[in-house]
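One chain of protein is taken out of this complex; the other chains stay put.
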Amino acid sequence: MLEIAGLQVAYGAIRAVRDVSLTLAEGELVTLLGANGAGKSSTLMCIAGALPAAAGAIRLEGQDVTAARPEVMARRGVATVPETRDVFPDLTVDENLQLGAYTRRNDTKGVAEDRTRMFGMFPVLAERSSQPAGTLSGGEQQMLVIARAMMSRPRILLLDEPSLGLAPTIVNRIFEMIATLKGSGLTILLVEQNASKALEVADRAYVMRLGKIEAEGTAAEIAAATDLKALYLAG
Amino acid sequence: MARNLTTIAVLSGLILVMVVATNLLGVRLFDRLAINLCISLVLVLGLQVFMGNSGILSFAHIGFMGIGAYTTAVLTIPVRMKGMSLPDLYPIVAGIELSPYVAILVGGLTAAAVAAVVSYPLMRLSDAAAVITSFALLVVLHTVMTHWSEVTNGPRTLFGLPRATDLNLAAGTAILAIVAAVAFKESRAGLLLRSSRDDEVAAGAMGAHIPRLRWQAFILSALFAGIGGALWGHFITSFSPKAFFLKETFVILGMLVIGGASTVTGAVFGAIIVTVTFESLRALEAGINQAKIFSEQVIGLTEIVLALAMIVVLVLRPGGLFATQEIGALLWRRARKKEDR
Partner (left out) sequence: MSFFLQFMIDVLSLGGAYALMALGLVIVYGILRLVNFAYGELIMVAGYTMYLTSGSGLPWLVMAAVAVLMAIMAGIATDYIAFRPVRAKSVTAVLITSFAFSTLLQNAALLFISPRPRNVPLPEIFSETVQFAGVITPARNLITIATAVVMLGLFSWLMRHTVLGIAMRAAATNFTMARMLGVPANLIISSAFAISGLLAGVVSMLWIGRVGAVVPGVGLEPLLIAFIATVIGGMRSLQGAVLGGFLLAFMDITLNFTLPQDLLKFRDAFTFSLVILILLWRPQGLIRGPASGQRT
């Protein structure tokens, strides 16, 4: 469904992503692991269209989308949850969700249904629906951005470090939710530093180091690989 | 080093050629044009010293030009004329009558001193806040010039300055300005400031106190502006505060942007190109007006052309004609290429 070949991303003279090739099949949950600074987030933001690719190709269902703008990617069913969490702090929770459904804003009925569904999934958001999103706790904000991404009924979800800086109980809940989303047939690319958690839910995994893919395999294979820790420490 | 000397030599050479050619031709019109050009050069180079090195857009520059012009006016208008030119002048200064050459220098120093006092706290701002404060500073200076009747004769035209600026003086000052601008650019302060333009944090980490460096550049820039303004005052001999506001700011900024703000070469070529184009268009406007082709006076054409040129340059060649390299560096590279062959 999503295919990336020889991707490079550069910030000025610094190449953050040197050579990344990966594939994502329909309904699959693939995780991209690696240490801080390995280039995972840059890869994800480049797929989302928020960073330009210096070289390589990104194909979505066979069509080239390497140079597509972020709004185009969103319209084509790719929803992104960036690492920085990026709720709109001055907008209410409800307004945040409403914007999530921007690409299908004419489908009033469907949007209203999804909103109810999200509030069912995340009762805490329902309680705070008219509060500014900036007043939410870190965990609540993470739920909000995931819910907001789901409002567009995406076909692919790009998730960047959903566990970052959250308490373990909340991390567990977030991963339960990711499993639920996968169960519903959604295709997910999950970037994580928390490898053990990610490998629990993933089908397949890639390991990145210094901007390149170092290893790939099924989640079980990667989990069994002994040099996993070494990879991290060296990264 | 050799490259910098080449740059200075080429740019000063251009001015000298112009001076010689003007003297040989002996046409008054060209004389006026050449003096105008040299004064613009001083002003543009002043702006380049601050903007080119710090990367911050400053609107206040022309305000300091005004300070230079009014300072020299107060100091040089003959005592017997002061009663008419500046009826409300404070008695303490009313008796002063300095040589214009001294007064021009004092004008520059006054502008630099005012800049030193008011600008220090502003130098830690960047981006929009820096631009708005510099714009606000221009408005403050302009308001003071327009209403401080004791010293400026208020919004009315101030007249009576001795005509002291000839081509030699203007050209000499312009050459000095070129040398100073290149020297500052290549000095330690200039280098650090330029690296701060690209990466403020990194330059700070190298031990540079960026606000202080900007401040130094700003004072030097105001010194140029003050001297340029004083020269202009002794060239035009009568002016009003209107001369030191947005219109003039636009012209000087246009010269710098078209030539390339980051290089001294750009400032010089920008000034030359814009001055020549401007004067030709002015002549065209005057011609049309004299022939009475249209019922109304034709004005504003020159500014329209300059505005369009600025937009086109910024779109197609954002760094201006000389975006990164001085002419010295360009010539040396070309020479080396020839040798290689």
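The first chain written gets the first letter, and so on, giving A and B; residue counts start at 1 in each chain.
Throughout what follows, a contact is a pair of C-beta atoms (placed from the backbone, for glycine too) under 8 Å apart; a residue touches a chain by one contact, two chains touch by 3 or more.
Please read all numbers here as calculations on a predicted model, not as lab measurements.
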- Query: Of the residues A:G100, A:P162 or A:G211, which one touches the chain left out of the display?
  - Reply: A:G100
- In the whole complex, of B:V102, B:A183 or B:I311, the residue touching the missing chain would be B:I311
- Note on the structure: The one of B:I132, B:M206 or B:A283 in touch with the missing chain is B:I132
- Message: Please output the residues of subunit A touching the missing chain, sorted low to high.
- Response: 48-50, 69-71, 73-75, 79-80, 82, 86, 88-91, 95-96, 98-100, 102-103, 105, 134, 148, 152
- Task: Could you please point out the subunit B residues that touch the chain left off the display?
- Result: 55-57, 121-122, 125, 127-129, 131-133, 135-137, 139-140, 143-144, 147, 246-247, 250, 253-254, 257, 296-301, 303-304, 306-308, 310-311, 314-315, 318
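What we mean here is this: only the chains that are shown with their structure count from here on.
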- Take the average of all CA coordinates in subunit A, do the same for subunit B, and state the distance between these two points in whole angstrom. 53
